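Here the complex is missing a single protein chain, while all its other protein chains stay put.
Then we have subunit A:
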Amino acid sequence: MSKKGIRPKSPRNLLFVFEILALLLLFVYEGDKIDRLTLGTGIGLVIIIYLSNYILTKISYGDNYIFLIVTMLISIGIVMIYRIDSSLGIKQLIWLSIGIFLFFLTYFILKYIRGWKNFIYLYIIASYILFFITFVFGSRKGGAINWVSFGGIAFQPAEITKLLVIFILASYYSDTSRWKELKYGPYYLMGIIYSFILLLFLQRDLGTALVFYGIFIMIQFIYEEDRKLVLYNIGLFAIGGILGYTLFDHVKIRFQAWLNPWKYIERQGYQITQSLFAIAEGGFFGRGLGLGYPDFIPVVYTDFIFSAICEEMGVFTGIGIIMLFMILVYRGFKIAISQESLFYKILALGISILFGIQSFIILGGVLKMIPLTGLTLPFVSYGGSSILSSFIALGVLQICSEEIKIKEEFDEQRD
């Protein structure tokens, strides 16, 4: 460590040490059946993560901590997923490699191509097309229609729509004067976002609907000059919530399972109680990697990965993950505050809010602090769509952390 202050180099080495230790534990657990695959996966993980962190410090002069935080999260995730199901662990490593590739790709595309704020119509149309595809080709998984399968590769269109929504909001609020001239201009945006939320509701994807709403209301709270719109938005949410509860059984069931899961332990409350068992068994220090029974929890490697981590690595690791998300959100907001260009400022905010709200909803859900809605824990849960879209979002955040040349975006300069 030099006198110039902490450089990203030393946390990178700490991450390296963590990974070596975690992998050693994994080998101990595997015991007699250490195979080349495990070894290869382990070495692959370490190399990919160390190298990408190293490369990033060379090419980006922006914030290098966000990528570091994310690679820490994903390392914990991969070790856990590999321990639950080694073939999924290897797949996750492949997703991670593609994700990191997309991160750099997004970074370079955004660095050298400008003018993203002018395509608002394109974003809106693309979002509707994705919804359309979901409804026509979608299949039901875990109660929600949110998976589309093409040629054997399944993906969740909503993961892409999340990013589009952030781009729509950023384009809109970085150029409000354009909309103000229109009659009912400000209401258009609300209409569009609410139509998305309604569509998600119909797909029974309550978690994503909540994420969309969360991003919308927070950006609106910060940038909407017409304050009564913010109030309308909150009011509509309350009405929508009550209507949803009375009209849709799947909302009611989730709510009841939250209030008293023990009463419905054999059906609606099964998942959440299994999650609580796992966390309770873990204690503060965990049962030890490979010594718990995370596979008792349904869909443990996606939505409930946090419970599995708490069982085997302990609640202290769980708290560590929560704090990593907190720092990630904090760094994201810091990037937004120091960004001069309004469009990129809002993008940075949107992405930080996305990471923050999504992790809060699923963490609170598996802990039974708030009603459970199915969502992945960004960067930790298993899942291609989730990893890829999260890395694209991170790529966007990375570019936002750099100084955007003002001469290109002079119209955004503010006081």
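Side notes on the structure shown:
To be clear about the criterion, contacts are C-beta pairs under 8 Å (C-beta built on N, C-alpha and C of every residue); 3 or more make two chains touch, one makes a residue touch a chain; residues count from 1.
In this section, contacts and distances are computed from a predicted model.
The chain not displayed here is annotated in its UniProt record as "Penicillin-binding protein A", chosen from "Transketolase family protein", "Thiamine pyrophosphate-dependent enzyme", "Sugar ABC transporter permease" or "Penicillin-binding protein A".
The chain not shown here is touched by just one of A:I279, A:I351 or A:L388, and that residue is A:I279. For subunit A, the residues touching the chain absent from view are 218, 221-223, 262, 265, 273, 276-277, 279-281, 283-284, 287-288, 291-293, 296, 310, 315, 318-319, 322-323, 325-326, 329-330, 333, 336-337, 349, 353, 356, 360, 363-364, 367, 369, 415.
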